[in-house]
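Of the protein chains in this complex, one is absent; all others appear in place.
We call the chains A, B and C, going by the order they appear; numbering starts again at 1 in every chain.
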Amino acid sequence: MKKMCVVLEDREIRDNPFTPDMFRIVRRYPLTNDVNFYQARPVDVEEALKFDYKPGQFVMMSLIGEGEAPFSLSSTPSRPGMLEFCIRNVGTLTSTLHGMKENETVGIRGPYGNGFPIDKMLGMDILIVAGGLGAAPLRSLLLYILDNRDQFGKLTYLHGARLPGEMLFREEFIQLKDREDLNCLLAVDKDDTGKWPYKVGVVTELFKDLGPVDGKNTFGVICGPPAMYRFVTPHLVKLGIPKHQILMTLERRMKCGVGKCGHCAIEYLYTCIDGPVFSYWDVLHMKEIIGRGVSDKTIA
Amino acid sequence: MRELSVENLARVEGHGGITVTLDGKKVKSVTLDVHEGPRLIEQLVKGMRPEDDLNVIPRICAICTLSHRYAAIRGLEKALAIKPSEKTQLTRDLMMLGENVESNSLHTMLLALPDFLGYPSAIAMLNDYADDVKRALRLKKFGNRVMEITSGRIVHGENPVVGGFGKYPSKKALEEIKVKSRELIPDAIRVIELFGSLEYPAYSEAESLFMSVNAPKKEYGFAGDTILVSNGKETSAEDYKKLTNERVVTHSFAKRSLYQDKPFTVGANARMINMGKRLDGQAADFFKEHYSDKWLKNPLYNDLAQAIEELWSLEHMPEVCDRIGSLEDTPIEKPTRTTGSGTGAVEAPRGTLYHHYDIKDGLIDVADIITPTAQNLDDIEKHMKLTAERMLADDKKDEEVRLGLEMVARAYDPCISCATHMVTLKRI
Amino acid sequence: MTRQSPKVGVYGFTGCAGDQLMILNCEDQLVDLFGATEIRSFLMAKSDNHEGELDVAFVEGSISTDHQEKKLKDIRARSKVLIAIGGCACVGGPQAMMVGDGKWEERFKKVYGNAKITVAKPNEAKPIDAIVKVDIYIPGCPIDKSEFLNAVSKLVAGKHPYLYQFPVCNECRWKENPCILYAGKFCGGPLTKAGCGAICPTLGLPCVGCWGPTDDLNVTSEYQLLKEKGYDPDEVMKKLRKFGGAKLAELVKDIEKKGAKA
Partner (left out) sequence: MMILKMKKEDLSTFLDAVKEWGELWGPTKKDGKVSFSKVDSLSQMDLKATRTIIPPKKFLYPPRFTMFDFDENGYVERTGDVPKRILFGIHPCDIHGVVIMDKLFLETYNDPYYRERREKTLLLGHSCIPDEKCMCIATDTDFIAEGFDLFFTDLKMSYLVWVGSTKGHDLIRMKPELFSRALDKSDILNYTAYRKWKNTQYKTMVDFTGMPDIFELGYSSQVWDKLGDKCLSCGQCSMVCPTCNCYNVVDDVELGSIEGTRDRFWDSCMFREYSLVAGGHNFREKRADRLRLWYTHKLQAYIGEFGKPACVGCGRCVATCPVDINVVTVADALKEQEVGK
């Protein structure tokens, strides 16, 4: 048994992990009709370069009078100085945020969460599958790998959206398609414009165009709406990727980000400190993890 | 023919309006209608246990919430043959004093006074009468505090129950009331002086009859088992039907009352007329100073009566608190029978309120509630008609007539007397 | 950055006026309240009322005549945000406790006899969201000062009011009261929205349910429990319905049907 007692006298950590620092929104523009892109920098510019994080981590963002909410970092630590977010307008805090202008300030604390296990991923092939807003944390990983391209193996990026107009960072990803060192495949469920030059169909359709995959040497990474996990994971398993190398980032309600408030608990794990990145293996023995429906039956 | 209508006479236990129909200079009719939707509360409590009835009926009116509660408790306790302890009785007295201070200060200073001084609201008076508005808010807040301490919260407190109280006020809270009530006496006196110095237009003057409870022990008070009529008669509260004779009129969801086929007045001035001589303390001095025959005719004096009554309520609190504090807490008394009838009569700030219950096998069989405003409605109509006629005869402008009518209606403090806003004139 | 003070209207329909009165009972904040907002219409507090476009409308009371229905629709049409204040507006109030039992007309006749009332056409009481869309609910009978002021303060600051939903039991526990229901007596706490501060259980009295039903109540379980404790099912139902309005009436329908079979 581990020692239970915390010795008070030992600890000299006096910082308040709940205190937000003030950041200024320096850019803000719409990505789709309900998702905005934000760039933010500490009001105290000196601090800007000190904010270090890992892809897959998130921050708690405060708006005065609206409270706090967790948001993934969409930028990469390999390009320091500016934090980037893409945020969907779904409720109280996010709608006020959507109404804010450049130069206004928000509170930010973090980074929190485990982030992607970059150390373990070094030298491996990477297969990223993004759906909808899942692109937010995955863009961070993608840009990070592109900035450190020589340290990773083959890189594949699959991205699905409902409609062309709903694809986050559409122009950015379309440009990436030209890169030699990246296989970037894009799909939309439906093409209402009639001008979509790429795949029309659900994101799993893109697996047909993948080509050979060296499963044992690959990390599969998924992020998207809960239903997507159910459809995509079997494909990754079929490709021979070991379950502990299939990563997914999860969302839960959060009120603290630091493992105290309890809201993000999944059995004994906290999404905020033990996650938000979990492996499929974790998910398999924690049944509640992506909601009802992922029972032993559907996973087996 | 033209119609002078005073729309949205809000708070006559809901929403009402006054329509004055004019034919040249003659007033054809005055109708005060209540078009707030019917709630049928008396029917809904049928079949309920007495304790459940007590949760529902205070919701008839927020501003007389404790009066409703107390009237119901008195009626139910009679029906169930429960005798409350002295401590219970005194704590109920205290809560009524609180409601009286709250309601009277709200009505006199914040709702009626702006009319006399020519402002649309008390808030609009802030620039010129900041001290008086703040004084009124102080008094009102204290009245609320007394209600909170005794009943559990400011509005619709559930603490007073059949047979006693959930919890009695603590010694500390009683002390707070004692200290604060003494502190506020100068404020209450200023209110009397203010209303004592006002001119009360005589347009509405007419003879009337006045009814109130007869508080026990020849003291002034807000509850009693018999009813005094200013013609010298005294009737048991159980015979309330003979006094009030409720009837339905087509232009209103509120029922009406007549006594011996004539309208009558209930409220603070009725209490003063019937029991004013029993006042003591400084309130008695002010009563002697200001009381005159005019009170018997002019409903506007109700405002002054409320001001004097409020002082009396404040003056009485310390003594009541002391007596409550000196008694041991008593448990809630249990019913001694399950079938019976009883009528409770109390003086809500705006007049006598009756709650009659027939209980059968522990369940409510009949509930009959007669509110003070319902009793006053005919009287209000009568005085308004006179006011309109006389003002028109005096060649008053429509604007003035409208205000004059509003003032009369408001003087009755009809439940919440924000009465008679938005007067529009219609000509045919 | 200064914001324009929002244009506000306060309206009352069928009810006891307690929620409007609670606004007037904010004695310490009343002057600030009238300063921070532009109160365009508030019949209960002032005479110079102007109807027109509003940023926020507070609506009290249930709807029980055709006349009221029309007026409410008008208020909705000219308000950006419409807030239901109090139990009557939110769920219908005590006058809606028997909604749907089919005996309303019978009750009406008992009170008014056969008299024809011409002033308006009466109906069985409805919560306001049965007629118009409601943006925010501030429950309570009457509303709580601080919940109201919190909401107004946020609106004035251009923020969103927020009420986290949990039952009275939570607040009751914070007050460390012995549980009445655990002792086998009726208490409405588990079914009722918190916000009052568990006043009644703190006085040793059962929660009567005046904040209205929570969004997540298990009325069947409480009904069963009380029946097991020896309560008359009829009585339990009456107690449950008191402040539940249309919503509770819907929930207990099943129980009543099953109860009749049992």
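The criterion applied here is as follows: a contact is a pair of C-beta atoms (placed from the backbone, for glycine too) under 8 Å apart; a residue touches a chain by one contact, two chains touch by 3 or more.
For clarity, every value in this text was computed on a predicted model and none was experimentally measured.
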Note to self: Could you tell me which displayed chains border the chain that was left out of the figure?
What the structure shows: A, C
Check: In the complete assembly, which of C:52, C:102, C:178 or C:230 touches the absent chain?
Finding: C:178
Next item on the list: Determine which one of A:24, A:154 or A:252 touches the chain that has been left out.
Entry: A:252
Check: Since one chain has been left out of the picture, which residues of chain A touch it in the full complex?
Finding: 1-2, 4-6, 8-9, 11, 13-22, 62, 64-68, 88, 90-91, 94, 105, 107, 225-226, 251-253, 255-256, 258-263, 265, 267-268, 273, 287-288, 291-292, 295
Next item on the list: List the residues of chain C that touch the chain left out of this view.
Entry: 1, 29, 32-33, 35-36, 149-150, 152-154, 156-157, 159, 162, 164-167, 169-170, 172-174, 176-179, 181-182, 189-191, 204, 214-218, 220-222, 225
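Criterion: only the chains that are shown with their structure count from here on.
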Note to self: How are the chains arranged in terms of who touches whom: line, ring, star, complete or other?
What the structure shows: line
Notebook entry, point to check: For chain A and chain C, what's the span in angstrom between their mean Cα positions?
Noted result: 42
Checklist line | chain B and chain C: spacing of chain centres that average the CA atoms, whole Å | finding: 25
Next item on the list: Note the residues in chain B that touch 2 or more other chains, in rising order.
Entry: none
Notebook entry, point to check: Multi-chain contacts in chain A: which residues touch at least two other chains?
Noted result: none
Checklist line | Touching residues on chain A, where the partner in the complex is chain C | finding: 64-67, 92-93, 95-96
Notebook entry, point to check: Which residues of chain C touch chain B in the complex?
Noted result: 12-19, 21-22, 24-25, 27-28, 30-31, 34, 39, 43-49, 62-65, 67-68, 93-95, 97-98, 104, 107-108, 110-113, 115-120, 122-123, 125, 141-142, 145, 196, 199-200, 203-205, 208, 210, 234-235, 238-239, 242-243
Item checked: In the complex, chain B residues that touch chain C -> 8, 10-11, 14-15, 33-44, 47-49, 52, 55-56, 58-63, 65, 106, 110, 114, 120-124, 126, 137-138, 140-141, 144, 152-159, 161, 165-167, 248-253, 406, 415-416, 418, 421-422
